[in-house]
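Only one protein chain is missing from this complex, and each of the others stays in its spot.
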Amino acid sequence: MPAERDLKAWLNENPLPFASLLGIVFTDVSKDRLVAEMVVRDDLCTRPAICHGGALMAFADTMGGAAAMVNLEDGFGTTTLESKTNFLAGAPAGSRLVGECTPIHKGRTTMVWQTRVTIDGGRLAGLVTQTQMVLAPRLPS
Amino acid sequence: MPAERDLKAWLNENPLPFASLLGIVFTDVSKDRLVAEMVVRDDLCTRPAICHGGALMAFADTMGGAAAMVNLEDGFGTTTLESKTNFLAGAPAGSRLVGECTPIHKGRTTMVWQTRVTIDGGRLAGLVTQTQMVLAPRLPS
Amino acid sequence: MPAERDLKAWLNENPLPFASLLGIVFTDVSKDRLVAEMVVRDDLCTRPAICHGGALMAFADTMGGAAAMVNLEDGFGTTTLESKTNFLAGAPAGSRLVGECTPIHKGRTTMVWQTRVTIDGGRLAGLVTQTQMVLAPRLPS
Partner (left out) sequence: MPAERDLKAWLNENPLPFASLLGIVFTDVSKDRLVAEMVVRDDLCTRPAICHGGALMAFADTMGGAAAMVNLEDGFGTTTLESKTNFLAGAPAGSRLVGECTPIHKGRTTMVWQTRVTIDGGRLAGLVTQTQMVLAPRLPS
């Protein structure tokens, strides 16, 4: 894991394949607060043309996973155990989702992260709470 | 809404933009049970190369929304209020997710749908429970 | 509904039967923030002697329901559609749970409230997010 000041570059230069497909860009990254953006492209929409709930959840899930990852010690991994989303307003095609992910709990075996997703930094579109399990390094066999 | 025997063709011929991007195909559709498939393409993955949790949630959300839609009376709409996912096993790149969506509750104002997502119809990868609000037709003003 | 300055007295003088059984007391009530307390009596515990998860959820659910209620217009009602809890630390018998309930969303048809439950105002024991449906007055038939 790079130094904290380099986390943003590291995340943006090594995107997960699905995060690339969605066009997610991290704009501010520290160990206790991550901010990312995703433009609501037409192909991320439902009908009528607002952001598909699945795209919003994928956006937030990417952030929660990254948040756990930048808090892991070397050799440890993470996996999402569960995720809960409340949908609060539709984000129209062409708007920009801004997600802010902060910790509820950072423990040794689990972490809980919450992501507020707004439309262009204003109205709340969704709130996502997810539990990440911390995976210990596999011992050599 | 087409007759029940034509729902599958109708859903596959009028895919939501984001469902197209993900490659979701409905294989069996009735008002009380929908089955769909999604191949875990490389660009739907996280690292290591297993299906990104967001892609699995988007797959299930598409099914729950479709499930509500095929149960609506003419003029009514639906929106997802909230969604909860438990992740149970990673689906490797190249595998095929099979989702089966069945109703927990079909009410006048809300519906609750649950989707079991398996890897190639076998091991359970995730369980998604979502609440759909039923939107009454807008009266002409 | 009484004036905002009288909401606390009103809630404490008209407790729900189950809130009485649990010993829930409101200590600060406004339309955008409610605080309540519940002592972890021995009969609210699991084994080992920490607060039963169900008692914590009941405490928070009482607060979310009250929060919705104090925001309703005359004649309207509310019901909980769904609730999600993350458990973060066990509260020992004899400790005092302090809950702080704030709005995520206050809409015309649904409200979403989140309650942080701490042990004696310190360590976070649980986080509860719940959706309240707003019920319109029944018209006379």
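By written order: A, B and C. Residues from 1 in each chain.
Just so we're on the same page, contacts are C-beta pairs under 8 Å (C-beta built on N, C-alpha and C of every residue); 3 or more make two chains touch, one makes a residue touch a chain.
Just so it is clear, the structure is predicted and the values come from calculations on it, not from any experiment.
Asker: Of C:7, C:44, C:67 or C:117, which one is in contact with the hidden chain?
Answerer: In the complete complex, the chain left out is touched by residue C:44.
Asker: Identify the residue among C:55, C:70, C:112 or C:134 that touches the chain left out of the display.
Answerer: Within the whole complex, the residue contacting the unshown chain is C:55.
Asker: If you put the missing chain back, which residues of chain A would it touch?
Answerer: 81-82, 84, 109-110, 131, 133
Asker: Touching residues of chain C against the unshown chain: what are they?
Answerer: 16-22, 42-47, 49, 52-55, 57-62, 65, 79-87, 90
Asker: In the complete complex, the non-displayed chain touches which residues of chain B?
Answerer: So the residues of chain B touching the missing chain come out as 84, 86, 88, 104-105, 107, 112, 114, 124, 127, 129, 131.
One rule holds in what follows: only the chains that are shown with their structure count from here on.
Asker: If you average the Cα atoms per chain, which one ends up farthest from chain A?
Answerer: C
Asker: How far, in degrees, do you have to turn chain A to put its CA atoms on top of chain C, rounded to the nearest 5?
Answerer: Here the rotation carrying chain A onto chain C measures out at 180 degrees.
Asker: For chain A versus chain B, which are copies of one sequence, does the interface use mostly the same residue numbers on each side, meaning over half shared, or is it different?
Answerer: Copies use mostly the same positions to touch.
Asker: Using mean CA coordinates as chain centres, what's the chain B-chain C distance in Å?
Answerer: 33
Asker: Give, as an integer number of Å, the spacing between the C-alpha centres of chain B and chain A.
Answerer: 22
Asker: Which residues does chain C have that touch at least 2 chains other than itself?
Answerer: Within chain C, the residues that touch at least two other chains are 84, 131.
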